[in-house]
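Comments concern the structure below.
Rest of the complex left out; these chains stay put.
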């Protein structure tokens, strides 16, 4: 028999310190968890974990505060950017971020996100676009794809009466006070790595006081899409990415020229 | 000496979603159908040799359930 | 007279549907009935249960502390409801998944290897009907024939091919309960 | 129509459709989501308006728009969502246009939870919005009643150019019961003479809630108050059970009323002379009936799924004629018949002379003791 012995072993990856020891309530394979992980890893690497204040929103991520090992508040539906404003204005040297779904940010919270961005609040927004209302059981979101069936568009989103998906990264990019607005996806390792880089850039921009930063992440909802976790990733790649092109919609010069001491 | 690795699965967190299984470039992972986690899922495991410690599995894991190790591989005959 | 039934198990074990079958049957039988799920925030996984109350007059509270009968499809459900079944009530235990003896002596307990029976009948999803059959025999809450008619009347037509197997499941469950209770006397 | 086994949320939605609701605007929220989903499926197929609004604020203002056209319109939500509607509700009341709101209440305050509760009584009955206005508030206790009151709500809203609220709770929304739906009503032809319709050939019409001169605003307020006197005179609804010979009368609405009914039956079985008064219209409140009851019984015992909100109305009605006791569960906990029975026993064996009943502090003590013992 042949056995393998491994020497000089070192840890290549481990659960981020920024996480508590609780198991999430997310469905198996839901990429909300991936997004959480990237945020936690980033704050760890930047040494910001103990200097951060997170603002959880209302949606499947309502309990995200349970999973991040840092100070957290829980906002009303859609109002996380306003709540973050109230915090950041009195604690300007903390890393303040919101974590919001597409119903939260792009539907009920449209005014708050637009104005936080318009004011150039020096906060970071992690925006989970899964094209659906996860928590309430699969209703149409402002980002639901045309023709996509949801419990409130049972025959598929009818663009005549229910409109077209909103592309938030592009919309926010039109605002002068935004320093960073990009879209990434969580459907495969390469894209996940890019997403993490973007999250890092966003927090770095905040650390330097460059103003509002937002990372939109295309994310899955296996449960309400009625798919396996794997098929969900394929759906992101094949259906969502074409409708929500990945890319940098706004990166101001000050952000472009940031030198990041990579962790 | 060739590089080698292995993973540890924290069964408290693993939900058996199989995203890592598909992502693993070495195809060395699979669900352990004989085990159930406390939450009632079949956890993932290394079912065959060949892990390189590349950590791609950890990159895709939504639950941060994996720890990845890497080291120098020594083949020892018995 | 009023019978309160709680059906409890994992999500996916057909808990809610089993309760609805009872509710339909009660309605068709001209009785008063309420069906109420416990609804939680988790989309998948976790436990599920529902309370069905059947009575011959207008039903008051749709929830009760001490139900007359409990179907426990998994261990956490048994742990939760064993202490709560009303004295003299019935406790139907899915012994396929629950390897555990009930301690209480003041309730009628029936152990039903429901998963095994269901698999033998060709479909794991019949587990809930096996348990319902046992419940009917153990409590007499509803007439078996009414339940079968209700199944037929309210199961969507495309599922009608599954009716015979469902009937068998009900009957087998009932049979087990009858035997168990006969023995107990 | 034959009885069907219906979930409360779907039943209310279908009842609204059959009552001729021509437009629905809403925003998803548990535990009323099935109501919106039912509308999403049914309204478009009937050629009627369904819009999933961007928020409850938008939903109520869409409702406001349709209400101004005189067409039957409704929205539904649950507690936090209803809070977001209060400005719009005040506008609608001030503009004197009819609408129906279904509030399927959940545990609060704040985000709270999605369990059944009755914590929005004050918000709905006493006006969560600014200014003086009153809404008609109907509280069903069964799926059948939820259907009937939904239909009634449309009629009353129209009759009094007012807001009519069906105040349900999560358990009513989620529960299934056999119930009979009404026939589909034909849509009304024509529109009221105040409706904004953009029709040619008549003088323009205007609907607004701004009256810059205080005197003009007061005139509107007087009109609203007078109309409310009519509502009070005509629209009081309630159910009495076992009250004829009762020493103790429970007062409870909605799901709490059902729970109370079970407890009353148990108490009767133990020989206690207790009955149940269940207000169906919370607003207008059955003031005269409770006043009369208070002068007949030894105690009133109010049971609610909140910290005692209807309690004030009962006390106001009772006017000191007898002590008013209270038992409530909060935050989404549904009281069980056994607990209420224990309260009946307490009141029957330890009657208090204090008009406020056992004090609020004592209630909290009992509650905590009971919880600890669970």
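In this document, chain identifiers A, B, C and D correspond to the written order of the chains, with residue numbering beginning at 1 in each.
In this text, contacts are C-beta pairs under 8 Å (C-beta built on N, C-alpha and C of every residue); 3 or more make two chains touch, one makes a residue touch a chain.
Not measured: the values here are computed from a predicted model.
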Tally up each chain type across the whole complex and write it as a label-plus-number formula. A x2, B x2, C x2, D x2
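FYI, only the chains that are shown with their structure count from here on.
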Find the geometric centre of each of subunit A and subunit B from their Cα atoms only, then give the gap between the two centres in Å, rounded to an integer. 26
Gap in Å, rounded to a whole number, between the CA centres of subunit D and subunit A: 39
If you average the Cα atoms of subunit C and of subunit D to get two centres, how far apart are those centres in Å? 34
Listed in rising order, subunit B residues that touch 2 or more other chains are 39
Where in subunit C do residues touch two or more of the other chains? 41, 45
In their shared complex, at which residues does subunit D touch subunit C? 3, 5, 30-31, 114, 142, 170-171, 174-178, 255, 258-265, 334, 336-338
Subunit C to subunit D touching residues, read off their complex: 20, 23-24, 27, 32-37, 39, 41, 58-66, 154
For the complex, give me every residue of subunit A touching subunit D. 58, 62, 74, 76-78, 103, 107-108, 110, 133, 135-137, 139-140, 142, 151-155, 158, 161-162
